[in-house]
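Could you have a look at this structure, given as structure tokens, before my questions?
A single protein chain has been omitted from the complex, and every remaining protein chain is retained in its original position.
Chain nomenclature is as follows: A and B, assigned in order of appearance, with residue numbering initiated at 1 for each chain independently.
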Amino acid sequence: MASAHARDQVHDIEIGARRDGTMLAVRDHIWVDFGAYNSWGIVLPYNTVAHLLGPHRVPNLQVECHGVVTNKTPNAPYRGAGRPEAVFAMDRIVDLLARELGMDPAELRRKNYLAAADLPYEIDLPYRDGNPLVYDSGDFRAGLEAALGAVDYEALRREQAELRARGIHRGIGLSGYVEGTAIGPYEGATVRMDASGRAVVATGAASQGQGQETSFAQVAADVLGIPIEWVTVIGGDTAAIPFGIGTFASRSAVNAGSSIHVASGRVRDKLVAAAAALLEAAPDDVEIADGMASVRGTPASAVPLGRVIQASLPTFARAGAVDADFEATVYHHQPTVTYTSAVHVACVEVDAGTGAVRLLRYLVAHDCGRLINPVIVEGQIHGGVAQGIGGGLLEEMMYDEQGQLLTGTFMDYLVPTAMEVPDIETVHLEYPSPRNPLGVKGIGEGGAISPPAAIANAVEDALAPFGVRVTRAPLGPSRVLELIAEGAARLAGRGGSA
Amino acid sequence: MKQAVRLVVNGQPRAGAAEARTSLADFLRDDLDLTGTHVGCEHGVCGACTVLLEGEPVRACLMLAVQAEGRSVMTIEGLAGADSGFPGSRLERGGGRRRASPNPAGIHGQTRAAVWFCTPGIVLTAEAFLRDTPSPSHEEIREMLAGNLCRCTGYHFIVEAIAEAARVMRRAQ
Partner (left out) sequence: MKPAPFEYHAARSAAEAVEVLARHGDAAKVLAGGQSLVPMLNFRLARPGVLVDINGAADLDYLREADGVLAVGALVRQRKLERWAADRAPLIAEALRLVGHVAIRNRGTAVGNLAHGDPASELPALLLCLDGAVVARRVGGERLIAAAELYLAPLTTSLAADEILAEARFTLPPAGAGWGFAEVARRHGDFALAGCAALLWLDGQGRIAGARLGFFGVGSTPVRGSAGEGLLLGLEPTPARLREAAQAARGGAVPRRGSARDGRLSPAGRGVLAERTLIAALERCGSRP
């Protein structure tokens, strides 16, 4: 528990807008708690700054950020890596603005979210890879509409009002993010066929359980024209490929996937040339599918790829028809990130008597470009959302005044169980990335970005009659009761109405 | 000072020697080579070490090996088949990644598990649960699962997999 911490930031954020809700400017002063050792430079706070405006059109931004060294465990990137903090600050101030203007938070976002016609959209700030920060693809307003439609927002608001009259406090919280995924500059791949037509894919990326053995095999198999079972994926072995970077920052599908895609394409070209020689056909007339090569329009000509490969080897009688080199290594260049986006909706019911928050529903409408494997994508989203729910309601690194970590066991550091995570509803939108040959984007982290913000917004929405203002996560019962007490004092000071 | 420990594991008599302070989890893993039982927290919260003691789920990290003397324990290897190569078992080392053969309830293939660290504990807990509660609601499944932490999946598909396993088992009867 004491190896590293994350998410510890304080934001002093202001937003300026016209009365009609058009956002004009954001000013944010950020303090980042680095802990005792800053091993990561400004990676995390820079991510926060770069992702602060998210899907909103805001022409003016001023940010000042201080990293503070404290007697705690070091701050380190943790799923979302600075983006959940940005989104929490922004989505909170947006909801406060909505309340100030008397607008529904969905309506205020609708008015300010960028749409497809606005992209590519440049924010005048370099991304941390030094390249211009340009949202390359997506439609954030469409994502918002998709989320609101899927959750039936209007019906939820009606139900909320009915239940409110009976003293039951339900809340709906929105959060939207735009995420720069798949930082480069490369993740190479070697694709190599053996004499039977099986392929080995070696890449620097190593799987941590996100199913790269499947998704990478899919990419290779699709291009090579062989069954997916014929592909073996080797990750992170320098004996298999000498140069690599690794799996983090939601980068492998894009970086490794692209290298695998291009390398497989080159191997396929070689297979085609060899098959053309063997089948005495023009390369353009050669088809490869299911591990077989054939001449278009002549199914009887089909031969197994193994035979194609073996036929290219020299015999005593003759030289090989082509070089028996069915291997390619590609280091696809990925200069900068590609942008995913999502809108999350959290529905909660808050027990104003005990402070207990029940998460009733959670919905994600997201774009991560083309999906290689929908099952794996959903798994990543669910896992990320569960961690985000932890951040919104349960997980906290607590220290005493002497810097002693108090939450050093699983009895105190509260990881969500199956009772705290509801069924997670997902809506997939697809805006292919123009920045890589697969059109894919990273999805490893997105699920974790929005939940604390969506939950905070939902709780504040549920407790609106109590004058509650949520300024931090997680929201346990004791904290919620404190917020209600503070809200009561605030209302009393203001003469009684929220 | 080690003392002899004799017990039945997965239907087979097994023996070893352990200090009194050695946990059942460590004994199963280190002495009996059954590494499907995982050690996640050593304070009973995460559930990754769950085994069945005479059919009932218990935390192997909170039992001393010597307390299992004469008892009957089932680990995930017993459920999946002796040489199934369930992920984590030493049997699978060097052989690349092989999927375990489906256990009677067929749960673990459908959980969409990512790293599988939680999975043995969940599968064993679910086995006992479905035996006692053959037609569980989703809420009951979630309450049963609350004693097993999973950091990867968000539980959604684990719940579905167990509900499906319950249906399969009911149909088989």
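FYI, contacts are C-beta pairs under 8 Å (C-beta built on N, C-alpha and C of every residue); 3 or more make two chains touch, one makes a residue touch a chain.
No experiment lies behind these values; they were computed from the predicted model shown.
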item	value
Among shown chains, those touching the left-out chain	A, B
Residue among B:34, B:63, B:141 or B:162 touching the omitted chain	B:63
Hidden-chain contact residue, picked from the options B:10, B:37, B:75 or B:125	B:125
Residue, one of A:149, A:353 or A:374, that touches the chain absent here	A:353
On chain B, residues whose C-beta touches the chain left out of the figure	19-23, 26, 42-44, 47, 50, 53, 56-59, 61-64, 66-67, 125, 129, 143-144, 146-147
Touch list for chain A against the chain that is not drawn	353-356, 394, 396, 398, 400, 406-407, 409, 411-414, 416-417, 419-420, 476-478, 481-482, 485
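Methods note: only the chains that are shown with their structure count from here on.
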item	value
Centre distance in Å when chain A and chain B are each reduced to the mean of their C-alpha atoms	32
Complex contact set, residues of chain B against chain A	41, 43, 45-46, 96-97, 112-116, 141-143, 145-159
Complex contacts: residues of chain A adjacent to chain B	208-211, 213, 232, 375, 378-379, 382-387, 409-411, 415, 417-419, 421, 423-424, 447
